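A protein chain is absent from this complex, but the other protein chains hold their places.
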Amino acid sequence: MTQRESIVRESFSRQGFMKTLGAEISVLDHGQVEIRVGYRPTLTQQNGFIHAGVLTSILDSACGYAAMSVGPEKHDVLSVEFKVNLLAPAKGERFVARAAVKRAGKNLTVCTADAFAIQNGQEKVVATMLATMMNISPKH
Amino acid sequence: MTQRESIVRESFSRQGFMKTLGAEISVLDHGQVEIRVGYRPTLTQQNGFIHAGVLTSILDSACGYAAMSVGPEKHDVLSVEFKVNLLAPAKGERFVARAAVKRAGKNLTVCTADAFAIQNGQEKVVATMLATMMNISPKH
Amino acid sequence: MTQRESIVRESFSRQGFMKTLGAEISVLDHGQVEIRVGYRPTLTQQNGFIHAGVLTSILDSACGYAAMSVGPEKHDVLSVEFKVNLLAPAKGERFVARAAVKRAGKNLTVCTADAFAIQNGQEKVVATMLATMMNISPKH
Partner (left out) sequence: MTQRESIVRESFSRQGFMKTLGAEISVLDHGQVEIRVGYRPTLTQQNGFIHAGVLTSILDSACGYAAMSVGPEKHDVLSVEFKVNLLAPAKGERFVARAAVKRAGKNLTVCTADAFAIQNGQEKVVATMLATMMNISPKH
């Protein structure tokens, strides 16, 4: 585990909300991050599908850590903004958000991410995000 | 309580995720909906502030129910897409999302919503959403 | 005319594309900017309405100058990103984009803007923008 990777995993472990969702980082590469959650009745909207807010949460975290994985050392990352399109009902056993860096700048990093529902071993895209992240220099 | 209002409240009560967040509808008017959550360590990001995904979840639900409150009778509402700008760290005791209908069409309704952090009785805007909702005719 | 105002007007005058559109700044206040265009057949989409790209152009410029009007002295402003919802066909004699600053930060400023069609003296909202602008320090 590289130093960068351990910083990302340590940051993720401090996110109380990711624990509440039961979310886990399943891939952590340079510029690419994957976060997974399993279906739980506590994460649903009114029709029993996974709530758009849950998908957005893992898409956002995946984008943030993808940005952090290519950003300056020891910088934190904040979400400036994101847009999400919901593409299909989030119906499945597990859900995965896959983020990739589109362009990394000195201060701002633009990421794209897709969320997939997994059912009977089949993946189906259910949401997509386009996000802007900001590098925050460490406090001294 | 009007029939429309009871339909919205019944739909909200079926959202497992809103229970997980501890969210409540605090205002429900024609074209205007307010949803509140209190601070909980289970809803935080890595710095102890409320996660952007939590704010997005209540902004999205508030937009959805605002759209439903002006839409055709007995129609459900789905989120097509939304964009969120995070404006300030979500630091406070309570958080409120206030949604209003910007334009209601036959199929699509556009809503805006702001999220505020409340601390020592002071409100501060921390996020804003621009969202597109779709009316879904009831299944037969 | 204040110094800030003259900087905005000088910048606007250097925008070849604003001339091509026949666009003019009609209001320029602290945190609030209005830009107008008249109907021209050269600005239309396939049904004879004003092209979404024209509305976006004046919404974007209005947001940029609204951000500049509250930003640090002698800084330029660049668009980081924007989202536009088209709310109604852009049918009218004239069109006006009205931008306001939602939140001004040190580096980033978030603006909202509405575009209106004016016909027979009546205004109708036809598009809305939520945008992020960045302050750029002057080159030395």
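Side notes on the structure shown:
Letters A, B and C mark the chains in the order given here, with residues in each chain numbered from 1 onward.
Everything that follows uses one rule, which is that contacts are C-beta pairs under 8 Å (C-beta built on N, C-alpha and C of every residue); 3 or more make two chains touch, one makes a residue touch a chain.
Keep in mind that what you see is a predicted model, and the values were worked out from it rather than measured.
Residue-wise, the contact with the chain that is not shown comes from C:Phe82, picked out of C:Phe82, C:Phe95 or C:Phe116. Among C:Phe12, C:Phe95 or C:Phe116, only C:Phe12 touches the chain left out of the display. Of the candidate positions B:Arg36, B:His51, B:Lys83 or B:Arg98, contact with the hidden chain is made by B:Lys83. Residue in contact with the omitted chain (choice from A:Leu87, A:Ile118 or A:Ile136): A:Leu87.
For chain A, the list of residues touching the undisplayed chain reads 83, 85, 87-88, 102-103, 110, 112, 125, 128, 130, 132.
As for the chain not pictured, it touches chain C at residues 11-12, 14-17, 19-20, 40-47, 51-54, 56-58, 60-61, 76, 78-86. Residues 80-81, 83, 107-108, 110, 132, 134 are the ones on chain B that touch the missing chain.
In this text, only the chains that are shown with their structure count from here on.
In terms of the distance between Cα centroids, chain A is separated most widely from C.
In terms of their C-alpha centroids, the spacing between chain B and chain C amounts to 29 Å.
Computed centre separation for the pair chain A/chain B is 21 angstrom, with centres defined by C-alpha atoms. Annotation for chain A: residues 80-81, 83 touch two or more other chains.
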